[in-house]
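What follows is a single structure, written as structure tokens, with notes after it.
Yeah, one chain of the complex is gone here, protein chain that is, but the others are all in their spots.
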Amino acid sequence: MNDRDELYRRLFRTSLLIRLVEERVIELYPSDRIQSPVHLSIGQEAVAVGVCDALRADDLVFATYRSHAFYVAKGGRLDAMFAELYGRMGGVSKGKAGSMHLSAPEVGLMGSSAVVASTIPHAVGAAHSFKRRSDSRIAIAVFGDGATEEGVYHECLNFAALMKVPVLFICEDNGLAVHSHRPVRQSYTLQKHAATFGIASRRLDEGWDMLAVREATMAAAAKVRAGEPFVLEIATSRYKEHVGTGEDFHFGYRTSDDTDAWKRRDPLIIDQQLVESLRPELECEIAEAVAFAERSPSPGRAELLTDII
Amino acid sequence: MNDRDELYRRLFRTSLLIRLVEERVIELYPSDRIQSPVHLSIGQEAVAVGVCDALRADDLVFATYRSHAFYVAKGGRLDAMFAELYGRMGGVSKGKAGSMHLSAPEVGLMGSSAVVASTIPHAVGAAHSFKRRSDSRIAIAVFGDGATEEGVYHECLNFAALMKVPVLFICEDNGLAVHSHRPVRQSYTLQKHAATFGIASRRLDEGWDMLAVREATMAAAAKVRAGEPFVLEIATSRYKEHVGTGEDFHFGYRTSDDTDAWKRRDPLIIDQQLVESLRPELECEIAEAVAFAERSPSPGRAELLTDII
Amino acid sequence: MLSYANALLETMDGGLAAHPNAFIMGQGVDDFKGIFGSVTDLAKKYGSQRVFDVPLMEEGMTGIAIGAALVGDYPITTHIRADFSFLAMNQILNLASKYHYMFGGIMSCPMLIRLVVGRSWGQGAQHSQSPQATFAHYPGLTVIMPATSQAIVDMYPQIINRHRGPVISIEHRLLYNLDFSVSDSGKRVPLTSYVAREGRDVTVVATSVMVVEALRAAQYVQEKAGIEAEIIDLNSISHPDWDLVAESVRKTGRLVIADTSWLEYGVAAEVCRQLVLRDPGLLRSPPSMLGMAPAPCPTAKSLEDIYYPSQHETVDAILTQVRGVGHDIALPTEKSMTEGYRRFRGPF
Partner (left out) sequence: MLSYANALLETMDGGLAAHPNAFIMGQGVDDFKGIFGSVTDLAKKYGSQRVFDVPLMEEGMTGIAIGAALVGDYPITTHIRADFSFLAMNQILNLASKYHYMFGGIMSCPMLIRLVVGRSWGQGAQHSQSPQATFAHYPGLTVIMPATSQAIVDMYPQIINRHRGPVISIEHRLLYNLDFSVSDSGKRVPLTSYVAREGRDVTVVATSVMVVEALRAAQYVQEKAGIEAEIIDLNSISHPDWDLVAESVRKTGRLVIADTSWLEYGVAAEVCRQLVLRDPGLLRSPPSMLGMAPAPCPTAKSLEDIYYPSQHETVDAILTQVRGVGHDIALPTEKSMTEGYRRFRGPF
């Protein structure tokens, strides 16, 4: 196996892990063991995997409520994740965070927020600190296409450009904000918009392609590490409903055509052989994580008022 | 006297009126009869005058704390203005508003806010209503260069472009936000930025030239009335300190060179003959307004809790 | 019987029908979920000029609403979680609430801002806040918390038809699916407080979903202990009928306050202030107070259940007020208030 194959296999493995994790979430959901809203990344895995693989392990990612994929891709522990989704003491945040607020600071996932666009300035601030401290790390703001409509995005681009902040803006463009399509929400394109601030950018249409995402991110990250912000927009596709575990084509706001076209290129669907060869091992990992979550106790009254200040 | 001369004289007269009004404010200030912060437009008069003269009388302007000039240019009553600055019952708002919040809805000045950028969405909202009601009026958002840094400006441009809102964005670019120069605050230029939203724009460097401002505004307003937002950025120069009635060159953050260059082109300085021919009449108007203010009673306890809801 | 969601839909529909200048804007107002059913299909009925989706732009949207109101339109905006209104705080507190007074009465911003409070099924810290006290602190705003379909049917048309200032209505997500009987009497309750249940033994001042909870608890204590709780639905948070509250407390001498937010600097605090202002002797003993625990809202079910006051605790508070600590009346078996809404699992 050559390097390229090995790389592909590694990325594929992580992508598949994410998909299987979320499929497990779907299976578990009707049992009410995960009692919280879940925003699945099924269809979007390649973005998280390609991006995180291109980063240094100690670079920091700031994410959104749709954060399972980035959590896993950045190397977060699976057992702590399932326990978190279950709302258990073994969870990353003892169950206080849940699906919308995964984090794994030990591997550089610095929080996820359920308020759209709200972690973008955090990445800018962290990166700005790195620069001030001559720390070679960079920070990555991950957000959806809808997040760019919020005023704070504009403020952040301006600041990052002015101060030459080593921050990488990653837009996961699934074309949707809940049920609203991008053209009814945006009169701009991200690249031209970034250019007005003097920020270099790239759009990658092949967001299903983990290797392409990885390469684009490596190139972008290199520029960022050299001392410039960068906007990388990656097209992707959300197979499931905005929140929850079902499909939503029957509601009429979109048809399955969009996702079907995507699925035809989705390695996790096309490359069934590789899927099947990896599946047993990954399912075993997941089963262990789920078992850990099941065993983990629920937080008790003592936790209610701890860690407030 | 031909049309052009007459037009020039009209614009000049209003500009001079504004300057004399503000110079009167400067004279009065040490007497403590105007007990509130004042943000003078001395040096910037041509913008307000050129813009307002180009509008229809029933078009609506939404302004900022630096609003004396737009108040006068739009046709607000002078006596009600001085009474307002004095905090008297005869004021536009019975003294509750003061210098930072002039308005004159009867002539289309729909409020001024002391929070930077905060009336920009008001203009968009009013214009959007006009469009919905097939009302041929347009709305004008007046703001400083600093205001464009606030996220809400981005939100407003996007919305205005998406919905084809008949709003005219007027940026009074005096190059300063309090004591901060534009380059340390902005990594973008307004025109390129507007273009990313598909919004047409123009920058006018000759902001001292009332006729040029008027023409640029007429052209812009025509486009807006036809159903498109437009950004018109007009360079100008603030002769006085940010707030207050003094000069501030001795503080070192700027030199008088910037304003000196401007003053050499300022019609109100160059055309002393016209100034002197108009002055007596205008000073008489102002004296009457001041006398009105002096006579006007202060609001009493009965006003304290009226008009809250 | 009319569900809370349908009461909203009816009054939104009625508002648009009666007022050509009324319009609704918010994220997703024209989608199939229709803000939890409260505006479903209105975009189809009234067109995209009157009911329209907006980008993510809470501050901008609120300012746009103000601008529309200033030229005579009646804007209705929505936030599917009250927490998102914090992005619009500048326009709400610095502009909308001030415009009428600041301009000496010559400007008005009649408008309705609808906020939905999230609770249960792991909404977590950022989808669960209930900012009534925050808004009610600022003069110029009218802040209401309709607790029933009747409250909506009574208040919304009146607000849209006649109220000249900005109104913040805080609706509770858990109420949306509940059915209430509604009388069509055409009576118009002013935007203030009212007695939701009469009683002589103890006064319960409650807001929003806690009114429903208090009514359940009142029924229980009546059946088990013959205690008659008087329940006051505060309803208006900015302009409650404090005399009504004080009279009730004067009668009963005992008080339970049940609010949907934190107690600290919250509704419970203002209730106490109003009472001691009138007469510190009104209360025979310290009141009981029910609200969110003094922490951000945890996501885990086990914590969420104890984070909010349960039916158990509501009943216990009433019993303790009347019979004292250590009363020996059995508490209801359902521990968590959310048990009463067991089926709530989204849609969000």
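By letter and in written order, the chains are A, B and C; residue numbering begins at 1 in each of them.
In this section, a residue touches a chain if its C-beta (ideal position, glycine included) is under 8 Å from a C-beta of that chain, and two chains touch if they have at least 3 such contacts.
Just so it is clear, the model here is predicted, and its values are computed rather than measured.
Asks: Among the chains you can see, which ones touch the chain that has been omitted?
Replies: A, B, C
Asks: Of C:Thr77, C:Ser261, C:Ser302 or C:Gln321, which one is in contact with the hidden chain?
Replies: Selected residue, touching the omitted chain: C:Ser261.
Asks: May I ask which residue of C:Leu93, C:Val195 or C:Leu244 touches the chain that does not appear here?
Replies: That would be C:Leu93, which touches the missing chain.
Asks: Which listed residue, B:Ser15, B:Ser41, B:Ser67 or B:Ser113, touches the chain dropped from view?
Replies: B:Ser113
Asks: Could you please point out the subunit A residues that touch the chain left off the display?
Replies: Interface residues of subunit A facing the absent chain: 60, 62, 91-97, 101, 103, 105, 110-111, 113, 115, 118-130, 132-133, 139, 151-152, 155-156, 158-159, 162, 306-309.
Asks: Where does subunit C touch the missing chain, residue by residue?
Replies: Within subunit C, the residues that touch the unshown chain are 59, 83, 86-87, 89-90, 93-94, 97-98, 101-102, 124-126, 129, 133-134, 136-140, 238, 261-273, 275-287, 289, 294-296, 298.
Asks: Residues of subunit B in contact with the chain that isn't shown?
Replies: 32, 35-37, 87-88, 91, 94-101, 113-117, 146-147, 149-151, 177-180, 184-186, 243-244, 251-253, 298-301, 303-305, 308
Criterion: only the chains that are shown with their structure count from here on.
Asks: Are the chains arranged, by touching, as a line, ring, star, complete graph, or other?
Replies: complete
Asks: In terms of CA centres, which chain lies closest to the overall middle?
Replies: Centroid comparison flags C as closest.
Asks: Report the inter-centroid distance (CA atoms only) between subunit A and subunit B in whole Å.
Replies: That gives a centre separation of 46 Å.
Asks: Where the centres are mean C-alpha positions, what is the separation of subunit B from subunit C, in Å?
Replies: 41
Asks: Show the residues in subunit B shared as contacts by 2 or more other chains, in ascending order.
Replies: Those would be 151-152, 155, 158, 162.
Asks: Would you pick out the residues of subunit C that each touch at least 2 other chains?
Replies: 55, 57, 59-60
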